[in-house]
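Everything below concerns the one structure shown next.
Only one protein chain is missing from this complex, and each of the others stays in its spot.
Labels run A and B following the written order; every chain starts at residue 1.
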Amino acid sequence: MNASSLERDPYNIIITGVGGQGNVMASRILGSMLVGKGYYVTIGETFGPSQRGGSVMSHLRISRKSTWSPQIPAHRADLIASLEPAEAVRVMAQYGNPDVYILCNSRPIYPVTVTRGDEEYPSVADIKASLRSLASHTIFIDATEEAQKLGNTIFANIILLGAMYGTHLLPLEREDFVEAISQRFRKDQIEINLTAFDRGCELLHC
Amino acid sequence: MNTVYGSQELCTNVIGKQLCIGCGACIDLCPYFRSYKGKTSMLFPCTLQEGRCFSYCPKIEVDLDKLSQRLFGHLYDGNPLGHYISVSMSRAGESVGSGQFQAGGTVSAIMEYVLSRGYCDAVVVTDREKLLPIPRFVTQPEEIRTCSSSKYTAAPTLSAFHGAMKEGFKQIGIVGTPCQVLATAQIRSNPMDEKDFHDPTGLVVGLFCTWALDYRAFESYISTRIDKDGIEKIDIPPPPSEIMEIYMTGGDKVSIPLNEIRKLVPESCSYCIDMTSEFSDISVGVMEGRPEMNSLIVRTERGRRIIEEAQRDGYLIISDMPQENLEHLIWAAGNKKERALLKSTQENIVNTTQEDRLSYLRINRETLNQYSV
Partner (left out) sequence: MSYLNDKQEGSVHLLMGNEAIVRGALEAGMRVAAGYPGTPSSEIIEAFSKVARERNIYAEWSTNEKVAVEVSSAASFAGLRTMCVMKQNGVNVASDFLLHLASSGTRGGMVLVACDDPGALSSVNEGESRIFARLVEIPLLEPGDLQEAKDITKRAFELSEELRNLVMVRSVTRMSHASGNVTYGTLPDTTTQADFKCNGPMFDPDNGPVISMVVGAAELQHGPQQEKLRKAARLFEDCSFNTYTGPKSPELLIITSSACNLYSREAVKLLEAEDRVGILKLATTWPLPPNLIRNNLSRTDKILIVEEVLPVLEEQVKILAAEMTPEIGAKRFFGKNAGNIPSVGELNPDIVIDAISSILDIPYKTISKTFSDAVNALAQRAAPNRGLTFCPGCPHRASYWSIHNALELDGRKGFVCGDIGCYVFGTLPSGFSIVKTLHSMGSGTGIASGFAKLKQFGMDQPVISVCGDSTFFHAAMPALTNAVHHKSPLTMVILDNRGTAMTGFQPHPGSPNNVLGEEMPALDIEAICRAMGALVEVQDPFDTEATEKAFHRLIEHGEGAKVLILRQACALSPERRNKKNFEVKIDEEICLGESCGCNRLCTRIFGCPGIVWDKEKGISKIDELICVGCGFCADICPAGAIKKKEVA
């Protein structure tokens, strides 16, 4: 669906991860790409103490008709794009449904309670299998590993954007991304971000 | 058969029950127990079920038979002076350089001797900064002199012992009060059953002690009377004297009646059954009526050998203790033991059997009978 139609109106996307992963930037870039194509976009975000290693969620609504609530109603997500496995689970519990599409980075970020030895991080295999059994489509990508190959783990968020594009669920073209980052980044940063975007798309075999 | 517990039990049963004397046995083994101005505090909870802190403490689960058997080869028998080979009078000899001594200077002489002859690779002593005792370990004989004045406040001397062990010293000498010496005996008994355990002590010298003073109470009391930063030396002359003498820089001397000072003795001292540091190699105290001499008790073979050689090499001058003094010493020590045993048994912290009640002391029935307890 790179065409100009939406599966549903509003189409609800949640981009989630841990503070510092570039979650917010990814949702802004995606949002501005869609505004550029004439859609109404509403983004809701959680800031504040969540920056200090806490969970971060961006709710993104795409609509032909109007602005909507910056918070997606319970169990109404259409696409969950997560930079971290446990966060995908957290979002799934509140906003998921049997029709949801999950795109998730496989690399865990351990909460302080786990790194301190007070709690155990859940098994990623368990998370993968469980999400697969609950959602309509579940794809895990090694966005962090791919980002490290490009020289910095921060590129994982752009790789995720590329993968989101690669799902063909969004009414976007690659040119929209080029346009969006040329406005946002310095000239010398554009190349590497494009590479990251394309890599993300490749991971979805597109 | 006593069991080793952990920091929580130590806090509840010792610190929480006013039994802690601040000897330093639990201090600086880990980040959790530290001492500040004489008070022992647990900074954070430790979750270990068993720890050295508990096992080294001289105020909890002290098995006197076990310690006596290990050090002296027989069960604890309640002798007022403890197990000994000889009791004499002594003072520092001519081989010891001049300097500030307390009473006869016997302790300084012995420790200088063991360092210079290599019987000890380090010696744990209690230094002082103004009023505050500072535990240290020294490695040079001349350093002993700098720490030779008496301190009357309880000090965490054993923390320096742990420091010396961390630095790798293996024949550590120590000068301590009865509670500190008892803790040293606990350490030497390998209470945590460590494999390849070696006794880290080279010589344990104990001091006579009827009571010590709580540092904070003493500092607070003294500050209202004099400028505590001007204190040079403190002395409590032997009986029949009933005063504490404080020597100031500039030469002034302030005298304070002992019955004022006794109010500053911590509760913990009233539970202590040991006046002469019974678990040492050698014990040293004042001589009644003879302020320039020391009482000297030799308890073990290694203690005896060192005293003999020190005497031979002019570090000590030893003579017989008059019978009268000996009898009075025995009487005083017996009194302290009796008072403390009575109090401890009345408060049900001796030989307890209930599961939720730990004992301060485990002591055989025969000894208790001797003291009509």
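Brief remarks follow.
Please note the rule applied: contacts are C-beta pairs under 8 Å (C-beta built on N, C-alpha and C of every residue); 3 or more make two chains touch, one makes a residue touch a chain.
Predicted model, so just to flag it, every value in this text is computed and none were measured.
Within the full complex, the residue among A:V18, A:A143 or A:I159 touching the omitted chain is A:V18.
The chain not shown here is touched by just one of A:M25, A:L134, A:L150 or A:L204, and that residue is A:L134. Where chain A meets the omitted chain, the residues involved are 18, 28, 31-32, 35, 40-49, 52-55, 66-76, 85-87, 89-90, 92-93, 96-98, 110-123, 126-127, 130-131, 133-134, 153, 183.
Seen from chain B, the chain kept out of the figure touches residues 29-32, 34-36, 39, 41-44, 46-48, 50-53, 192.
Convention: only the chains that are shown with their structure count from here on.
A straight line joining the Cα centres of chain A and chain B is 68 Å long.
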